[in-house]
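Just dropping this structure here.
Moving on, here comes subunit A:
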Amino acid sequence: MLAVGLNHYLILSAILFCLGLFSVVTKKNAVTVLMGVELILNAANINFIAFAKYVDNDLDGQMIALFVIVTAAAAAAVALAIVLNIYQRLKSINLDEADSLAG
Partner candidate 1 sequence: MILPILNSEITFLQFLPFDLPEPLISIIFLLIGASIIAVVASVLALVGVYLERKISAHMQDRLGPMEVGPHGIAQTFADAIKLLIKEDIVPQDADKLLHFIAPVMVFAATLAAFAVLPFSKTLVVSDLNIGLLYIIAISSFVVIGAILAGWASNNKWSLLGGMRSAAQIVSFEIPASLAVLSVIMIVGSMNLGDIVEYQKGGFFNWIIFKYFPFNFIAFIIYFIASLAEVNRAPFDLPEAESELIAGFHTEYSGMKWAMFFLAEYANMFLVGVVASTLFLGGWSSPFGDFLNSGPFPVFWIFIKSFSLIFVQIWIRWTLPRVRVDQLMYVSWKVLTPFAFVAILGVGIWMVL
Partner candidate 2 sequence: MITNAILILLLPLFAFVVQIFIGKRLPRQGDWLPTGAIICSFLLALPIFFDALSNYEAGHVVVQQSWEWLRFGNLEITFGIYVDNLTSIMLIVVTLISSLVHIYSIGYMQGDERYSRYFAYLCLFSFAMLGLVLVDNFFGIYCFWELVGLGSYLLIGFWFEKKSASDASKKAFITNRVGDVGMFAGIMIIFSTLGVFGFTDVFTKIADGGLSGTMLTVTGILIFFGAIGKSAQFPLHVWLPDAMEGPTPVSALIHAATMVAAGVYMVGRTFVIYTEDALLFIAIIGTITAFMAATIAIVQKDIKRVLAYSTISQLGYMMVGLGTGGYTAGLFHLTTHAFFKALLFLGSGSVIHAVHSQDMDDMGGLRKKMPITFWTFLIGTLALSGVPPFSGFWSKDAILASALEFGMNHSAYMWIFVAMLLSAGITAFYMFRLIFMTFTGQAKDQKKFDHAHESPFTMTLPLVVLAVLSVGTIWWGWIEHLLAKPELATYATVAVGAVEHSAEHGNAHLAHTIALFSSIAVAGSGILLAAVVYHWKKISAEAWGSKLKPVYNLLWNKYYFDEMYEATVIRATLWKSRIFAAFDVKIIDGFVNGIATVTSKFASLQGAIDRVGVDGMVNGVARVVGVFSNRLRTIQTGKIQTYILMALFAVLILFVLQQF
């Protein structure tokens, strides 16, 4: 166990990122996929803020994180609206059933 430094945060965020990625790729349920996206965004935010603290030494990273949060909120709202729309059409939100583009 080392004293906590920049790398700890980076690895934490890497794990979080990979978990989110895994969720995005494997889950059939659209809402779960969205949750995975949120995990990825959180991982990115951790990186931003960690770099802001340890490398950049000012608040720019935090500002970016704030904007990411705001954008994520907007994205979540629109994405859920789309999910509801899909549900109205297909009576299901499983992404593998929304495959009318299949060749």
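The rule is simple: a residue touches a chain if its C-beta (ideal position, glycine included) is under 8 Å from a C-beta of that chain, and two chains touch if they have at least 3 such contacts; residues count from 1.
With respect to how the candidates were assembled, all candidates are chains of the complex that A comes from, given by their letters.
Fair warning: this is a prediction, and the values are worked out from it, not measured in the lab.
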item	value
Touch-positive candidate for subunit A in this complex, from 1 or 2	2
Contact set on subunit A toward candidate 2 in their complex	21, 24-27, 33, 95-96, 98-103
